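Of the protein chains in this complex, one is absent; all others appear in place.
Order as written gives the chain letters A, B and C; numbering starts at 1 within each chain.
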């Protein structure tokens, strides 16, 4: 199984504090806990040619993990279109935190994807709403993150196909923080935590969710559907 | 349109503090804000013969509102069965607060309906998750209830057909506090607020939700489905 | 309540057979059965300036009904964007038949919206799957259309929020032919029937579904959500 982690990789270069938390970049941190015997992980970043995303690379990728924030507008529309099409063909997509505003997520959702936010060291508790879901495997009743950016409802997304986590924040907000969607032949998972100024991706249960999600999102082995003019059943 | 409010009506008789808040009973309080020109409201309570529920009465009822807590076990199984069957036939059912453990709600859900709870004057904020839903009409971004009993996840219900409200509580919990279900030809709405020791049903936006819900739950005018042995299409 | 029927209006001008079935255009036929005392109906077509869609007109429209087929590509992107934004703000949208490939429906869905099709005088039976839904009010167990174009699965749409009708076709296919979606503050209903070469929109039960849908899709009266930087709860 092949996973491609895409990271904007700007905060880590612009901000010393972020660089201290993620010295190998957010992509490097995620790579370190996703690699196992049966998962091959590569990374790509915004400033590489084609943002590190080529047709060949996408064609053999099972799941993309996406982190972006400052520079969604700099991601080329044609690259967005390639990733979007690959999701419809069956590739999984895990969208993290501020990736809610990425072009590819908005295009897949068909909504504005806006929300409330606050940077004020709120504590976040992600409660497991769906205890049956494989993405919640190994997770307790909730994940507690001592300090995080707040994201609050209304979150302008379509009704999730599955709602796995709902977050509580100190300041009085709730948020649908773990949501799945099917788009074409592909599976999409949005997972809220991961503001660049906090060590969220170093936390074990957050890592476990992303590990679970990557396995859940792998393509279902089936031929692609046929569309267009069709003959009737023969009798 | 005819609405029947069913109330256990025990707390109000056993506890002076509750009686002060709801001098005409919880059913009386709800009746006062549901009655309008086009909605005829009656009430029924546990200690009436047949708990106030007869076949004739049910047959002409469009929507039942249900509040119970102390004495779920005293509700006769045959009465529960009658209400259940009428829901499958198309009658609406609004289940309030501790009604989550009523026999009829558990039978309609097919799950244990358990949850976490705490009586500690938590503040509750019910955030509107689905801004399109008619049950949220006229409601702001959230309803704030200064003091309420806490109900927390995991709430052991089936995945709601529609999730309209999610509650935040001071003490660190979230709860799916406004949920719809279709069962047979009937619509069911569960709404969390309403612990007997707080004046919750005197709050305008809580009243508005119940008013909206009653209209939403009224039966859809259609013939009942036919079941059993069926003939093929004739050509 | 104000409804705007948008019709491509090309088949009726290019094809005599279609013109005989819909002498006032498909929009004219739909207008004739949507107008009532409390619903004001206007129409707009592709070849009018701005396709008949201005900011002022959209601002006071509650629900748009959309029929297009030959010329989806000729609909200007900026007009599509306007309609899309109004849906997110709360305007209802009813998409008919070949409108599945319209720019605005694809943008709202986030998928390819492709399907199988056949023009071979199949009989269609639209079975009511959700007997509780107001869009099915007054409809029997199924709607039978003697001759229609076939649309078959896989239909490349997101999982519907509500699935109301599933179609059976003589030639061996099924199709999710009545689907609802929430997008932003707006409600969307896709309804399959209505190929231009058949008198489908003259059929009473088909008309009833569209009448029901328009009422169901009207905006929910609420203030628009606030997004962006938010203050914590004050205690």
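Definition applied: contacts are C-beta pairs under 8 Å (C-beta built on N, C-alpha and C of every residue); 3 or more make two chains touch, one makes a residue touch a chain.
These figures come from a predicted structure and were not determined experimentally.
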item	value
Sole residue of C:11, C:125, C:195 or C:218 that reaches the chain not shown, by the stated touch rule	C:125
Touching residue (missing chain; options C:40, C:89, C:121 or C:141)	C:141
Residue of C:120, C:159 or C:233 touching the missing chain in the full complex	C:159
Selected from B:116, B:147 or B:208 as touching the chain missing from the view	B:116
Absent chain, residues of chain B that touch it	88, 107-112, 114-118, 120, 122, 150, 152, 154, 156, 158-159, 161, 170-173, 181-184, 225-233
Residues of chain A in contact with the chain not shown	90, 123, 125, 128, 130-134, 136-141, 161-162, 182, 184-187, 220-223, 225-226, 233, 235
Missing-partner contacts on chain C, residue numbers	125, 127-131, 141, 152-154, 159, 162-163, 166-169, 172-174, 176
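In this section, only the chains that are shown with their structure count from here on.
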item	value
Chain copies touching (chain A, chain B) - same or different residues, decided at half shared	same
Inter-copy rotation, chain B to chain C, in degrees (Cα atoms; steps of 5)	180
Where chain A touches two or more other chains at once, by residue number	152, 154, 159, 172-173
